[in-house]
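Every protein chain except one is present and positioned as in the full complex.
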Amino acid sequence: MPVPAPVLFPPFNIVRLSHVELGVTDLARSRAFYADLLGLQVTDETADAVYLRAMEERGHHCVALRRKPAPQVDVLGFKVFSEEDLDRAQAFFSGKGIETGWIERAHQGRTLFVCDPFGTPLEFYHRMDRLPHIHQKYALYKGVKALRIDHFNCFSPDVDASTQFYTEMGFRVTEYTEDEESKRLWAAWLHRKGGVHDIAFTHGRGPRLHHIAFWVPNPLNIIDLLDLMATTGHVGAIERGPGRHGISNAFFLYIRDPDGHRIEIYCSDYQTVDPDHEPIKWDLKDPQRQTLWGAPAPRSWFEEGSLFVGAELREGVLKAQPIVAP
Amino acid sequence: MPVPAPVLFPPFNIVRLSHVELGVTDLARSRAFYADLLGLQVTDETADAVYLRAMEERGHHCVALRRKPAPQVDVLGFKVFSEEDLDRAQAFFSGKGIETGWIERAHQGRTLFVCDPFGTPLEFYHRMDRLPHIHQKYALYKGVKALRIDHFNCFSPDVDASTQFYTEMGFRVTEYTEDEESKRLWAAWLHRKGGVHDIAFTHGRGPRLHHIAFWVPNPLNIIDLLDLMATTGHVGAIERGPGRHGISNAFFLYIRDPDGHRIEIYCSDYQTVDPDHEPIKWDLKDPQRQTLWGAPAPRSWFEEGSLFVGAELREGVLKAQPIVAP
Amino acid sequence: MPVPAPVLFPPFNIVRLSHVELGVTDLARSRAFYADLLGLQVTDETADAVYLRAMEERGHHCVALRRKPAPQVDVLGFKVFSEEDLDRAQAFFSGKGIETGWIERAHQGRTLFVCDPFGTPLEFYHRMDRLPHIHQKYALYKGVKALRIDHFNCFSPDVDASTQFYTEMGFRVTEYTEDEESKRLWAAWLHRKGGVHDIAFTHGRGPRLHHIAFWVPNPLNIIDLLDLMATTGHVGAIERGPGRHGISNAFFLYIRDPDGHRIEIYCSDYQTVDPDHEPIKWDLKDPQRQTLWGAPAPRSWFEEGSLFVGAELREGVLKAQPIVAP
Partner (left out) sequence: MPVPAPVLFPPFNIVRLSHVELGVTDLARSRAFYADLLGLQVTDETADAVYLRAMEERGHHCVALRRKPAPQVDVLGFKVFSEEDLDRAQAFFSGKGIETGWIERAHQGRTLFVCDPFGTPLEFYHRMDRLPHIHQKYALYKGVKALRIDHFNCFSPDVDASTQFYTEMGFRVTEYTEDEESKRLWAAWLHRKGGVHDIAFTHGRGPRLHHIAFWVPNPLNIIDLLDLMATTGHVGAIERGPGRHGISNAFFLYIRDPDGHRIEIYCSDYQTVDPDHEPIKWDLKDPQRQTLWGAPAPRSWFEEGSLFVGAELREGVLKAQPIVAP
């Protein structure tokens, strides 16, 4: 079962992933994590929420933290190209028999809420409050100096189905992992904005959020973050890396926020804007798929993820197992 | 005179800048420059031409060198989204009274050739030969390790007019410099592919090519190139930098190829995919516009450029002068 | 049992570690490893030996490879400050009842050979052939771009005894690990040349060579090496890292040469020239001792080492065990 052909003229035009809304149990502790370690800038605060943006972003926020009794993921947000694309999106989802709703969101214009067929809560908007640029206010840079949100990665119990659905929405596959035995997808990376991915799916009990990634300038920023975390009481929050992914060729680090939400720090993938850009295929048994340098990921990386509000979990359809660190 | 509003639904869909064809007087010498110093990979060679691509590119070439009696620029190449976009492009140019032609190009499919209203030779194609990916063949990386072509920068005698025309073609302004006195544009940066620019215009005698830029991973690659050039007989080819541009925020270096064609090595600009991305305005008198750290560009940088084949030169319309190193 | 006080006016003046002579089973294969991956420059070759130096060294070699039927370490070499120091060294060792010999070595002046009380073969010289400087010949830099040999690390069955003996020779302890239970040394780092170490001892069956380290400019050189090794058939030779050591604060990578000799690539330790420089104590149970970022070393790192010619192995005296990766 090969990857589906890209839908070059999709039913509505998604520009990029935009933001995530995370339920956190201790707002002050999480604020410190995102502001001091990741270097995100707080753009609004209420009693129950903190909004943050990365240093080169002009949209109001890429992360909204909300005080909740237990860790959860409220929604994954995407920006569409025009107001009309919101209506086209509604038509697309309705045509699939998916319930849609127009919701109110602080700092956003008209916002369409849906759950994808697997239960993942999504929202689409065209207008978000725009803020003055701060990418040259170098005195504000902190921690790992995150420049922008880069992608979401989700556990999916059926990566073929997820990839098929998001391809219909216009996402284009750049790299994928096949289970050689079943010839089914183990994982897929799909983009809208011209990098390796805006969203990826990894086989496993789901839907769950595997991680959110932030783009940083270069590997030395990641080394600085490791040194900072290791000497400020956060050494236990370092989960995997640093290393270079075979897939995406990015230099990476995985850390866990105070509620266990997984964050990837990511740099140096490549440009994929060509409509005839060919996906790269990887074999699940290739140890350099995970880490080009050979080190396998720990078991937690394959098993732990964040729950989406209201989503019903299903076990993965495949029997295949990735290579796990002993 | 403000910058023109973006044309969000342009008459035809340009994906990105693609390649340049340069006339060079000593093919072997130029081949060495592009392959050994820039680290481009030779993808085809004939008696009179050398084709090269950068390390993450899958299209056949981003530079074609052709043996010529004198240095010149034959054409700037752009990739469009579909074959139909080529026909729409022809209609657009014809509608402007511009002569168009379908030409044969090695390694390319159907190719439309036009000169823009200022005499700049352009070509548009949808299909170019695709090559296997080599971005993880690290033994091939050389010199500054150029990853991809990033942008063209051209002298224009009337930047307002050039910006207006390219805006109609769908390019969107990200940053610009205004001459405070005349309220006209001194320079403008316009993109298609989601970075700061695919093409920029700088006021001056034109049309001429100011430079071609290549993207590299980080500033240390540029420092490595400087060390290499300085100790292999190329110190005279270092023209300006290293430094950080105020405009684009990129870390840069300008060098000259053996025929004087100017090359920028460039990294770390920012993402501009949002359709409501607001352009940044700079004052021509701001010394940090050129270099954030304050160092002015040398006179050659404002005066010297490469001639486009067949283009008639006009003097610039403005009297304003940038800050020039003494 | 604390670390011994430094002997500030030692019996003879060792300037620095200088070179290692390695027995290798396939000279061409090892030459490729040291020249192409580490970037050492070949300075002499015979049918049975290859001599190499690092990029900022002016002494003739820091590594001599000799064809041997099995992997081995022939000798660790040290440079002394004057010819008179060689005679003083002989007196020192003779006074300890240690047999000494004056030997002939290609490219070296008068050379004193001894085995330390634990069986480690050592040689001392004052004069070695001096070569023109090449540190600014940037076209010669390759692979990880090693600048200089930095230190030796040896397994010792009795680190207290080894540390005591080398302290008498003038080496000064900069950091050490204590087994909290027995209050004995698990490991010690000792220097002559003003960095964290010229030689270190780690508890274990010995004497054996644990590793030789080379200094590189910055962590990105190490990342480049990992990418190169991972994509040229050397991924299996990557043993541990990259990471930052708690001890020494250095950024490190451990790889294995074709005969299994362990090589550390090392950067960014600190200056220790003050005679009153205080040693730093680490607890064997502190997981950040090995890697500041928390990742434990693999079992091979604690168990495997290179044999010194003629040395009789003894088991280590301590029962304590370091933290080992599962």
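All chains are identified by letter, namely A, B and C, in their written order; residue positions are counted from 1 within each chain.
Note that a residue touches a chain if its C-beta (ideal position, glycine included) is under 8 Å from a C-beta of that chain, and two chains touch if they have at least 3 such contacts.
Here the structure is a predicted model, which means the values were calculated and not measured.
Across the complete structure, the visible chains that the omitted chain touches are A, B, C. Here one chain is not drawn; of B:L226, B:I263, B:L284 or B:A311, the residue touching it is B:L226. Only one of the listed residues, A:K137, A:K183 or A:K281, touches the absent chain: A:K137.
Summary of contacts with the chain left out: across C:Q136, C:T232 or C:Q321, the touching residue is C:Q136. The omitted chain makes contact with just one of the residues C:T46, C:S82, C:T232 or C:Q321: C:S82. Of the residues in chain A, those that touch the hidden partner chain are 136-139, 218, 220, 224, 227-228, 230-232. Not every partner is drawn; the one left out touches chain B at residues 218-220, 223, 226-227, 229-231, 235-236, 238, 242, 244, 251, 287-288, 292-294, 325-326. Considering the complete assembly, chain C touches the hidden chain via residues 8, 15-16, 56, 58-59, 79, 81-82, 127, 130, 133, 135-136, 147-148, 193-194, 217-218, 246, 249, 268, 270-271, 273-278, 280, 292.
The rule is simple: only the chains that are shown with their structure count from here on.
In summary, the pair chain B and chain C forms a contact in which both copies contribute largely the same residue numbers, shared numbers making up over half of all those used.
Averaging Cα coordinates per chain places chain A and chain B 33 Å apart.
Remark: chain A and chain C have CA centroids separated by 44 Å (rounded to whole angstrom).
Computed from the mean C-alpha positions, the centre of chain B lies at a distance of 50 Å from the centre of chain C. Counting only residues that touch two or more partner chains, chain C has 218, 220, 227, 230-231.
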